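Missing here: one protein chain of the complex. Every other protein chain is in place.
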Amino acid sequence: MSLLAVRDLHVWFDLPHGGRLHAVQGITFEVEVGERLGLVGESGCGKTTALLALMGLLPPSAEVEGEVLIDGIEILRGGEDAMRPHRWTDIAMVFQGAMNALNPVKTVGSQIVEPMEFHGTATGAAAKREAGDLLQLVGIPASAADRYPHEFSGGMRQRAAIAMALACEPKVLLADEPTTALDVMVQAQILQLLVSLTHDLGLAVMLVTHDLPLVTQVCERAVVMYAGRTAESAPVDTLFHDPRHPYTRLLFAATPDLTGDSEVVSIPGAPPRLDRPLVGCPFASRCDRTFDRCRVDTPELVMVAARHQAACHLNDAEHAHEMDAATGGGAS
Amino acid sequence: MKTVEPAIAEGTALEARPSKGGSPVVQVLRERKSALLGLFIVGFFVLVAVIGPSLAPYSPNVPSGPVYAAPSAHHVLGTDGSGVDVLSEMMYGGRTSLIVGFAAALVAMIVGGGIGVLAGYSGGATDVGLMRMTDYFLVIPDLVLMIVIATVFGPSLSHVILVIGLLLWTTTARIVRSQVKSIRERVYVRRARSLGASHRRIVVQHILPQVAPLLIATTVLTIAYAIFDESALAFLGVGVPGISWGTMLEHAFERTAMTEGAWWAFVPPGLAIGLVVIGCYLMGQAIEDALNPRLRVAHLSIRTWRVRSPQTVTDELAKDEAG
Amino acid sequence: MHRADYVIKRIAFALITVFVAITINFILFRALPGSAVSNFSRAPHASPELRATLTHEFGLDQPLWKQYVLYLDQLIVHRNMGVSFADNQPVTTELAGKLKNTLGMVFVGTLFAIVIGIVTGFVSAWRRSGVVDHVSTNTAIVFYALPTQFIGMMLIFLFAKYLPTAGMRNEVNTFFSGGSTWSSIKDIGLHMMLPAITLALTLFGEYTLVVRSAMLETLGEDYVLTARAKGLPQRRIVVSHALRNAMLPIVTLVALSLGFIVAGAILVEIVFSWPGIGQAVYEAVATRDYPMLQGAFLVLTLSVVFFNFIADLLYFKLDPRITE
Partner (left out) sequence: MSATVAARPSGSLEGGADLLEVRDLVVRYPVRRGLMRALRREPRKFVSAVDGVSLSVRPGEMLAIVGESGCGKTSTAQAILRMVETTCGVIELGGRDITHLGAKDLRPVRRTMQMVYQDPYESLDPRFRVRRAVEEPMVIHGIGGSKGERERLVIEALERVELSPADLYVDRYPHELSGGQRQRVAIAASLVLHPKLLLADEPVSMLDVSVRAGILTLLDHLRRDGDMGIVMITHDLSTAAHFADRIAVMYLGRIVEEGSARQVIRDPQHPYTKALMSVVPKRDPRERTEPQILQGETPNPIDLPTGCRFHPRCPVAEERCSRIDPELRIARGTSGDVHRAACVLVSPG
């Protein structure tokens, strides 16, 4: 039984001027202990909404459907109140804009101690000491606990946020674009820290990002999202070398590589509007392999190999040959 | 007497929401019914002030009935402490109050807007100098200064307008300045500068159209304050000569209308001032909110996200497929 | 190091502003041509000796700048602001007494206003666009829009039978009252009810709107989402995170408005003839008692400067980021 299981998660938003945005259209995945899962996609594909839904951090205009299980216990269907005891104790989160994620008028140490005392994992001096150890663990001197967030650099603030996330020894750490606002060298430090946490603490980490190479280097498995749905999910090696969804392949082709000399090609068109019902495959208008069936019915997420799923008609039996021709993977 | 500036959080960068044609001010009036209500109220009183006097049943200063006569057929709003018909006074008085309100707000807009744009755009020493000067003006309680100037210079309509205008411009200046300062840093302004565009061109082409809606919003709110200050001045006997809603209140107070039970002598002017101020506030606030989508989605509120049972999902999906 | 700079700068700014206020005060009353004030000592029924001492004290026969220096000297060193035309009593002592009365009433009124304003603003932000929000926001706008004197007159009209509507106490003159201190306190208290309520009704509207917008702003900040992610209950998040940050703008605006209230209280004091600085200003205007007017104007300006300075200090203490 996996540590974190998400089954057929849907999220709708009521739009201010009427209408409903179907931001997450039924995604399913699982995360094991100590595993690093990437959730990758471009802006507006629903990856951040999905992540927030796992912890029930949605606005009142949202409506969710589906199941989120941690160690087999369902935490989503009970709504905000039932979810609250699981927050930070089972599942914690690090946000992108670290600048404002920490309360500017309270010391960093007090913000780390706060969840400990509330959830009862530690109190008083013990909590303070624990906070100091956590800061040390993420590479910040324990003495920094009494300082304020604005005295920290970008990298240090993100480390402090990670220390805060570990306050109640969570089983799963969700990270929403943790390094997007950081320089490549500081990004490497933070990612190295996250990877070491999965080894040392057996912590499961879910990394949401738009940066494909980041996922292939840091994560073991990844879910590629497009228009609120799972386009493809597989171990990162398969994703690059044997992509079974044109979007994954084209996304790799659009990403410049340091030493790769393949030509960088952009993907024409734009993702579909999510406040309108979907007809056919969402990627049909931008895909270089579209055929009649794609414009009519929406492909289901199908197992194409062990731990490898893709939602594309090309994977159906009669089109298997055509798919192989296309598979050159990113290296084409 | 309200002299503190309204809840417009000074210093917020007001990005004028791109207009779908027509200036945002018009767009706001179409979209927000509170703004429309405000426009209707103010419009009504302006209409009354313009055509009213010609329709007034009696003269506003010659007594035309018994003292404190209750509202009746031929004195719709009764008579005041000296027997003058309240309705006629309201019509003539309205004209004065509104003239003072609009004229003083105009003065405040021109002076405040000018200094705000100058300080915001030029930055550096000019900015600091002008803003320091504004600080001093803001600190001085304007009612007392008005009294002193009105006393020393003697009451007259233009004096009152000038005094109120010159003391209300500081709020406009501060808000306009922070908006202009943030626009000046925008990329499209820097790009125009790097193209070698002249300062005049940048201000006229980029800065003014962007700051105009905000200037209108602040000016509308200043009208409310100007009418307030006029009524306060009148209450202290240093208001405008002649009739205004403020002087009506003052007369009612002098002749203890409240203890005489003659509510009709002071309620109409009081309510009229209140309504006009509310009208201006609704309009100004609506425009400012439209310009300033700073109120982000609250992460916290009493209502929470909802969970949908599987049943409704299936028939919903069925509907989608069919739709 | 930096934070000390901030305090010093604010002190310097406050002192300069006071100096500017005194100068404007002097200019307005002295140097303006054709103003009857030019002869300070021409108090209508002042005795010749009094006239002489005043001329000497304020150098009224000296050139302007000399007068200015003397004026400063008298004001700061001797705290002498000349003599009231009305009763030849030194302005300073009279104003001191009246200021006490004003501050008493203003304190109570503002306290009501702040409490009502913060509670309604806080709740309407939390229950945004709920019934409570609409009701309290609209009431706030209505009372915010009604002229102060009108609210006062309405209260007299409605409650004249139940509460005293004029003056500060029943006894004609406190010296012979003989009544126990408790009864005089009760009496003043009753007299203070209507003026304080009027002031409260005038001011609470603005506080509600300011608190509401400050709270809405902080409720949208990322750290509130972080606090919610930590599993903290709403009450605790609102108090220890949202309110704590919302206090910054609230404190500033409340302190700023305090400065203006002292001036604002003038209308309330006139309606209820409350013997405070406002009433003094009203009479000084009516009788063209310029020394009293000048003194009152100075006291009011200094109160504004004082409360602004308090606002700066509070902001400085509450916000660790201030390093100027």
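Note that the chains take the letters A, B and C in the order they are written out, and that residue 1 is the start of every chain.
Note that a contact is a pair of C-beta atoms (placed from the backbone, for glycine too) under 8 Å apart; a residue touches a chain by one contact, two chains touch by 3 or more.
Nothing here was measured: the structure is a model prediction, and the numbers come from that model.
Note on the undisplayed chain: of the listed residues A:133, A:200 or A:257, the one touching it is A:257. Residue A:216 is the one among A:25, A:48, A:111 or A:216 that touches the chain not shown. Within the complete assembly, residues 42-43, 153-155, 183-189, 192, 210-214, 216-218, 236-237, 240-241, 250-252, 254-260, 264-267, 270, 330-331 of chain A touch the chain that is not shown.
Taking the complete complex into account, residues 15-16, 18-20, 186-188, 190-197, 201, 205-206, 209-210 of chain B touch the chain not shown.
By our rule, only the chains that are shown with their structure count from here on.
The two chains most heavily joined by C-beta contacts are B-C.
When every chain is reduced to the mean of its CA atoms, the largest separation from chain C belongs to A. Centre-to-centre spacing of chain A and chain C amounts to 55 Å, using the average Cα coordinate of each chain.
With centres taken as mean Cα positions, chain B sits 49 Å from chain A. Of all residues in chain C, those touching 2 or more other chains are 221-222, 225, 228, listed in ascending order. Contact with two or more other chains is made by residues 297-299, 301 of chain B.
On the side of chain A, the complex with chain C involves touching residues 55, 57, 84-89, 92-93, 95, 97, 100-106, 114-115, 118-119, 148, 150, 161, 164, 167. By the touch criterion given at the top, residues 13, 17, 20-21, 24, 28-29, 32, 35, 37, 125-128, 130, 141-142, 144-150, 153-154, 156-157, 160, 165, 202, 206, 209-210, 212-214, 216-217, 219-222, 224-225, 228, 234, 237-238, 242, 249, 253, 256-257, 259-260, 262-264, 266-267, 270-271, 281-282, 285-286, 288, 293, 296-297, 300-301, 304-305, 308 of chain C touch chain B in their complex. Of all the residues in chain B, the ones that touch chain C in their complex are 1-4, 6-7, 9, 135-136, 139-145, 147-149, 151-152, 224, 228, 231-232, 235-238, 246, 249, 252-253, 257-259, 261, 263, 266-267, 269-271, 273-275, 277-278, 281-282, 294-302.
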